[in-house]
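My structure is below; once you've seen it, I'll send some questions.
Shown here: the complex without one of its protein chains, the others still in place.
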Amino acid sequence: MVVMMVTIGCVIKNPGNSRNNKTGSWRTFKPVLDKEKCIDCDNCILFCPDASVNKQHDIDYDYCKGCGICANECPSDAIEMVKE
Amino acid sequence: MVDIPDKDLLAPGHRGCAGCGASIAVKLALNALGENTVAISATGCLEVMTTPYPESSWEVPFIHVAFENSGAVASGVESALRIQGKDDVNVVAFGGDGGTVDIGLQSLSGAMERGHNMLYICYDNEAYMNTGIQRSGATPYGASTTTSPKGVASFGEDRPKKNMPMIMAAHGIPYVATASIAYPEDYVNKVKKAASIDGPAYIHLQQPCTTGWGYPSEKTIEMGRLAVETGSWILYEIENGEFEITYRPEERKPVKEYLAPQKRFKHLDEEHIEKIQKYVDAECKELGL
Partner (left out) sequence: MVKEVMTSNKAVAEAVRLAKPQVIPVYPITPQTTISEYLAQYVADEKIDAKYVKVESEHSAISAAVGASGAGVRVFTATSSQGLMLMHEILYAAAGMRTPFVLADANRAISAPLNIWNDQQDSIAQRDAGWLQIYVENAQEALDTTLMAYKISENPNVLLPSMVCLDGFILTHTVEPVEIPDQESVDKFLPPYVPEHAFLDPKEPMSIGNFADPDYYTEARYAMQVAMDNSLDVIQETCDEFAEIFGRKYGLVDAYKTEDAEIIFVAMGSLCSTIRVIVDQLREKGEKVGLLKIRAYRPFPVEAINEAVANCEKIAVIDKNFSFGIGGALYADMKVKIDKEIYGFIAGLGGRDITPDSIIEAYEKTKVPEKDVTWIGLKEE
């Protein structure tokens, strides 16, 4: 009988491996950025709860949960929430 | 302007609600503190959503032990680091309002009193959110929670918010501040200042919660802004006993504007809203806002 063992003390030694969990599947609406309108205020990057906007303002749809904060906080209305 | 790092130190893939304010709070703090940081967390939304074995969102070393002891655990971690000569490693402990203001009060008080070189950030979403929105000592007057519900004979929470930042200031620690995720520059500046101080620092961060406060997920930051613009949440810092407001709204909006969009306040009648307005007015007057 082989018992599936966990790590000693359930320690997780791969920092940031929550990236294995693609939370993009959660959303019903997705943010779409019109880069022409973007003024580089970086609100979307700062306010994203899921670190899903990078420095170039590309949205990581693997993780984006579609919360809409980025669209709501964009001062130039450059982000639209589009139904999936 | 807030510096944006190449890699966020709170990784995506965590189980926080869409629009979760706590993840914004922690992401901003960790990014400001940098990789040379050890994080401690109490049990709560943050811990549960970021460390479901075998996955973790923490890109820095992280430890969680229990609900009421992040202050004490951080004391142990800090002591261990310093005795090894690692004086430059940032020690940051996170606790929700429950784990800080209520059950965690004693261990935090001890940590602050002993003068450990650490930063404690209370992410205050104003109830025990992780377990389904039960009231805490930080639940504001009038809010409906599952254990202070509006009812035939109840208007919701009948006690005012415990003044945790002032309790911390009374410990005589070198740095105490309030912050909001809606004002990231102010928050990040405070985190950096706190980290540079040799001694205990405390930041009380208001963190709107879409699930617990009852508003659409995209308005998390907007709610935080409304709290500050109505004077319901005041941004200040106390550095070596010197008090200073760090953000003054140009014109203080009526609290109604902050209360109306939230389900937890929807039941309040004019009388109670008046009461809250008076309370906010008094607080603002006392602090010189």
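Each chain carries a letter (A and B) given by its place in the written order, and its residues are counted from 1.
Rule of thumb we're sticking to: a contact is a pair of C-beta atoms (placed from the backbone, for glycine too) under 8 Å apart; a residue touches a chain by one contact, two chains touch by 3 or more.
The model shown is predicted, which means the values in this text are computed figures rather than measured ones.
Taking every chain of the complex into account, the absent chain touches A, B.
The chain omitted from view is touched by exactly one of B:N31, B:T51 or B:S180, namely B:T51.
Within the complete assembly, B:V65 is the residue of B:V2, B:V65 or B:M166 that touches the hidden chain. Interface residues of chain A with the unshown chain, by the touch rule above, are 3-13, 15. Residues of chain B that touch the chain left out of the display are 35-38, 40, 47-48, 51-54, 56, 58-66, 68-69, 71-77, 79-84, 89, 106-107, 109-110, 113-114.
Operating definition for what follows: only the chains that are shown with their structure count from here on.
Note: centroid distance chain A to chain B, computed from Cα atoms, is 22 Å.
Note for the complex: chain B touches chain A at residues 1-2, 4, 6, 8, 10-21, 23-24, 27-28, 50-51, 53-60, 181, 184, 210, 216-222. Residues 6-7, 10, 12, 14-23, 26-27, 42, 45-52, 55, 60, 62-63, 65-69, 71-73, 81 of chain A touch chain B in their complex.
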